[in-house]
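The other protein chains are all here in position, but one chain of the complex has been omitted.
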Amino acid sequence: PVNAQDTITWKVQSHWPGASSSYKDSLGRLQKELDERTDGRLKLELYESGSLFKPTETFNAVSRGILEMGTISPAYAQDKISLAGVASGLPLAFHTPAEAAYFHMNMGFEEMLQEEAAEHNVYWATDKVYPTEMVVKNPIKSVEDLKKLKIRSSGALEKFLDEAGASTTYISGAELYSALDSGIVDGAHWGAAQGAYSMSLYEVAKYHVKPALNVAGTDAIIVSQKALDKLPKEMQATVKDALRDQFWFRTNEYQHKEKVTLQKAIDEEGVEINQLPQDVQDHMMEAAQVIWDEEAERSENAQKAVNMVKDYLKQLGRL
Amino acid sequence: MRALTAFMTGITRLNELLGRWFSYLVMVMFLLLITGVAFRYLLERPLSWTGELTQLLFGIYGLMAGGYLLAHNGHVNVDLVYSKFSRRNRAFLDLFTSLLFFLFTLSLLYFAVDMAWESFSNRETSYSSWNPPIWPVKAFIPLATLLLILQGVVKLLQDIAIAFNLSYYQPEPEVEEHPEDMA
Partner (left out) sequence: MSIELLTLLFFGSLLFFLVLGLPLAFVLGGVSVIFLYFTWGFDSFYLVASQIWSTMGSFTLVAIPLFVFMAMILERTGVARDLYRMMHLWFGGVRGGLAIGTLVICAIFAAMVGISGAAVVAMGTIALPAMLERGYDKKMVLGVINTGGGWGVLIPPSILMILYALITGVSVGKMFAAGILPGIMLMVLTSAYVLIRCYLQPHLAPDLPKEERGTWPEKFAALRSVLLPILVVFMVLGSIIGGITTPTEAAAMGVLGALLSAAVYRALNIELIRDASVRTFKLTGMIMWILFAAHAFSAAYQSMGAQPMIEEILMSLPGGPWAIILFMMLIVFLLGMVLDPVGIMLITLPVFTPIVASLGFDPIWFGILFVINMEIGYMTPPFGFNLFYLKGVVPPGITMSDIYRSVVPFVLIQIVGIGCLMVFPEIATYLPDLLF
């Protein structure tokens, strides 16, 4: 442990580019909060996406204690965290951020994640829960439309969309805009409205699809346990408190900004909402459940988490 | 001394052979991408694995060139001052700068082994919809680094021989590059 008077500096690798709203709203906020709550004794030194480690390498660096803190998408730690798939979102499970937040914080899912992460000397704190939504060039009006789509996707959602009959293809973020523009793909998801807006996707794809493909804890803050242990006891508690407050604050704020951004896209770019017809939603829900069951097979923990989701949805009368 | 010469020839031949084989990967990458385009555009059924496999092969392709290039003196350097020295003095210089070479490659080897081992013990996969194992590709980082280091040792032995006029290595007569290399 260090002296109570010493100033401690943590290197923090973000997985958000500097222009992303979350860089300032999440990390910038946390930096300020910790500075205030520790009377300036804990400083965060922020690094934008890719400047020290690429997003997919950040978990390893934090786990080794090379970095004291980082932000990731759970998908980048899938080989270590068997719950990562559930954390980054079972397709079509939750309808609102409030539902997902309840699952994380009140039903014990966040603690399950923290236990798995602890095995890798990482303290896990979900930054926020928010939806992932698709933008498409032409509206989806029927199951046939869906099956004709070529979608840029990644990770578990790619499997889900495949299962639902669409064709998915992976295109790097750098080529996504051009690919949508020239029609190599007809749709893509990059976060939801704010993500699509930041990538200029609304310039080339005018339909914003609702409902969300998933609502989940797609952004997480990870802290090196080694770094945390080095802090004085009361400062450790301060960090954990700040991270928990961060979740509620950011989940709320993000939801608000989603609505504002989508409205801006509608007003400025002429974007239209493409509400999927019920039969398309039903069709996709069947595919979704196949993915849930696949996800459950990953570990005992994953099985338990998927069952928790199912029980919860039954309570809500949706299964 | 004969063992030394045999070691040097052996390593150089190994890198040469591997380089020749791995150079054909460019054809494989080309065919994979074309297949991917054909399936997506002509048959309207994109394949999820062609792009990803191309990417994985590309990484291996770049890595494996390391030792091969060193054997061919193909890693680009700045020859402004360097080329003005005599061969013997260049050998002395190279002996000095090889410190930096080994510092870089040995620390890379250490952490690359670590990284590949971690990936192997987790049986890491890419978690894309194709989801191939990743550890074999990561294993190429230490492998290629090792080949580079071995070739670096050969180069070191050559430089020692030139610098101190030892008989186990006879340098070829002074030419910048083999003419067929630039044809």
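Letters are used for the chains, namely A and B, taken in the order the chains are written, and counting of residues starts over at 1 for each.
Convention: a contact is a pair of C-beta atoms (placed from the backbone, for glycine too) under 8 Å apart; a residue touches a chain by one contact, two chains touch by 3 or more.
Note that the structure is a prediction, hence the values are computed from the model and not measured.
Those residues of subunit A that touch the chain absent from the view are 11, 17-20, 47-48, 50-54, 56-57, 60-61, 64-66, 171-175, 177-179, 181-184, 198-200, 203-204.
In the full complex, subunit B touches the hidden chain at residues 19-20, 22-24, 26-27, 29-30, 33-34, 36-37, 41, 51, 54-55, 58-66, 68-69, 72, 74-83, 90, 93-94, 96-97, 99-101, 103-105, 107-108, 110-112, 114-115, 137-138, 141, 175-177, 179, 181-182.
Going forward, only the chains that are shown with their structure count from here on.
Taking the mean of the C-alpha atoms as each chain's centre, subunit A and subunit B sit 38 Å apart. Contacts from subunit B toward subunit A in the complex involve residues 40, 44-46, 48, 51-52, 115, 118-119, 122-125, 127-129, 134. Within the complex formed with subunit B, the residues of subunit A that make contact are 60, 75, 78-80, 150, 153-156, 158-159, 162, 167-171, 184.
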